[in-house]
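Would you mind keeping the following structure in view while I ask a few things?
Note that one protein chain is taken out, while the other chains of the complex remain in position.
Each chain gets a letter, A and B, in the order it is written, and its residues are counted from 1.
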Amino acid sequence: MNSVRNAAGTDANQAPADLRQVGSHPDHWYPLAWSQEVKRGRAFASSFAGEPIVIVRTEAGDLFALEDRCAHRQVPLSKGVVKDCHLHCCYHGWSYDSSGRCVDVPYLGKDKLPNGVRAYPCCELDGVVLVWPGRLLAKPPPTTLGAAADRAYKTRRFGQFVNCHYTFMHENLMDMNHQFLHRQTTGKVSPRYLGQRSGKGWMELDYSFRRPGERAPLGESMIVGSLRAPSAAPRDLMTIRTDYPHQSLRLWTSGEHPVLHVWLGYTPVDVQQRKNRTFIMLSVRRPKIPGLLELAWPFLAKFTDRVFDEDRAIVEMEQAAYDVQGGDWNQEVFPAIRDLRELLALHGVHNHT
Amino acid sequence: MNSVRNAAGTDANQAPADLRQVGSHPDHWYPLAWSQEVKRGRAFASSFAGEPIVIVRTEAGDLFALEDRCAHRQVPLSKGVVKDCHLHCCYHGWSYDSSGRCVDVPYLGKDKLPNGVRAYPCCELDGVVLVWPGRLLAKPPPTTLGAAADRAYKTRRFGQFVNCHYTFMHENLMDMNHQFLHRQTTGKVSPRYLGQRSGKGWMELDYSFRRPGERAPLGESMIVGSLRAPSAAPRDLMTIRTDYPHQSLRLWTSGEHPVLHVWLGYTPVDVQQRKNRTFIMLSVRRPKIPGLLELAWPFLAKFTDRVFDEDRAIVEMEQAAYDVQGGDWNQEVFPAIRDLRELLALHGVHNHT
Partner (left out) sequence: MNSVRNAAGTDANQAPADLRQVGSHPDHWYPLAWSQEVKRGRAFASSFAGEPIVIVRTEAGDLFALEDRCAHRQVPLSKGVVKDCHLHCCYHGWSYDSSGRCVDVPYLGKDKLPNGVRAYPCCELDGVVLVWPGRLLAKPPPTTLGAAADRAYKTRRFGQFVNCHYTFMHENLMDMNHQFLHRQTTGKVSPRYLGQRSGKGWMELDYSFRRPGERAPLGESMIVGSLRAPSAAPRDLMTIRTDYPHQSLRLWTSGEHPVLHVWLGYTPVDVQQRKNRTFIMLSVRRPKIPGLLELAWPFLAKFTDRVFDEDRAIVEMEQAAYDVQGGDWNQEVFPAIRDLRELLALHGVHNHT
């Protein structure tokens, strides 16, 4: 009798593969740059899981993405020169068009042009440049990321390079019991797990919160508290969702619209995928009093930076522990996180290096 | 005929193992922190040979030592919170008692508590926290370290992380012919080897010194010279001892009490044991004139720092040469050092990684 291998590449009868060795699946749209990082007439260096990718914006405003190494001597094309609709390598001046075809070698006849480089599907959305690094035909890109396109919200774009496998990011956010980590930033909050839903490629968890006899710190009030009608019962509902490979967080205090809607993308940077670039779009619903949110914005930025820094520090410690231990020793007691790990393993790439 | 393997794990008929691959044996008491580094109500991160160890001092003053990683997600417990007699992990708030037992997971029933972490025997002595990292039942700790507890002496505690295998430290100190290294600090001194004694787990060497027609530098006079009766014949006796795994140095100028008594502990830090933390207790016998030693103390501190820095630089060069050469190419001509190497090989751990 043959054992059957599932999509995750693991034998159904065997222990699952080490999740930290599972690559983020390339057949999705990934954020590779903020729109403002890619200036007109310039090339921007990025990467997906060790594949160097150059994003080009022509003077006319057109965007394209190519393998970021010259077919000649492998140096980064992102060091080159954008002219009209071509990218010229900085070294010997080989030129490429938006499809990656080599269209000129200055010292060679036009009839002898060498092979070019790979091109990637590329689009721009809500202030983010998305690239499809996979080999399959690109699906249509999403129409929006979180609430960034909704004028009822004000959106902050931030994030950093984080030295950990993207799966630590997913598990960190999904398990709201990690509020203890933010005890000095958000104050003492008791999350209560309410339940979960899931489908193909996604799952989401609901939590409510109780703040035992203590006032919320100013930063959090700015996002949540001040928007809550004083008469309403203090019931916060938070839904955290992994929609492979991205995540979102929505928080409702009352009414049908979330007061907070966060979209998070984690793009693996290096071949081992021990580093990711995190792109966060944090959208806060505008309160009725005009200008209030703008006033609070600098403070809110500082507050969200602090929370993110705490998360970044802890997931980097998780990665460091993994590296020292040479494997995943985690003892996960929360069933929803075990489900999340299964979802990530199922949709990822095994033996990706 | 079978060949017999000795305690060092080497075949009696074969060349001895590479000493720099021999681990420091964990079944001993090792210094892991200075007492003052472990504040009340705080946790202190240390390690032995790659095993992370957190030392906790409760507000009440009790001391305990645990494996420094949470059983849940492996992050350092030393980043956590000490409350009453428990250590709470900073991430999801799992709590441990002094035996390493997990006593609380805030979001889990008390009947479902997971496995805890390892605890280590731990004690405090003469301003040092000692830990027993081994698996055997801990022996009673030593009653004192050098002359640190003797009120006839004033003791300086210092040391640093040194990027070398602990065996280079032992060989450095034991071979007093390395005085040439300190020629600019201690002046030109000619050591003379007088003989050696040894027993189970220890050996010691005697040296006398001659300073050819030159005055001792001020720093050394402060320690030694000023205490010597002018009428006495200039005979210095130095005894250097390895009492596995620690070392000591005693210097007599006249009389039965050493004028200088130094205790040295070398605690391997990383798995490869290419880094050690050196703990030095340097005890100087108080001269008859009160206050003289206190006056000289800042100068003496600077002098001993300089000597230690010279030693640190050279043993780190030895380690660097070893790493480049990929093995021990030493050509040792001093029989006592060859004996020391045998002692260290015999009592260490082979295949420790």
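Criterion: contacts are C-beta pairs under 8 Å (C-beta built on N, C-alpha and C of every residue); 3 or more make two chains touch, one makes a residue touch a chain.
As the structure is a computational prediction, the values presented were derived from the model and not from experiment.
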item	value
Candidates B:177, B:239, B:254 or B:272 - the one touching the absent chain	B:177
Among A:17, A:75 or A:237, the residue in touch with the chain that has been omitted	A:75
Touch list for chain B against the chain that is not drawn	175, 177-178, 180-181, 190-191, 193, 314, 317-318, 321-322, 324-325, 329-334
Contact set of chain A toward the excluded chain (per top definition)	50, 69, 71-76, 79, 88, 90-93, 105-108, 112, 114-115
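FYI, only the chains that are shown with their structure count from here on.
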item	value
CA centroid of chain A to CA centroid of chain B, Å	47
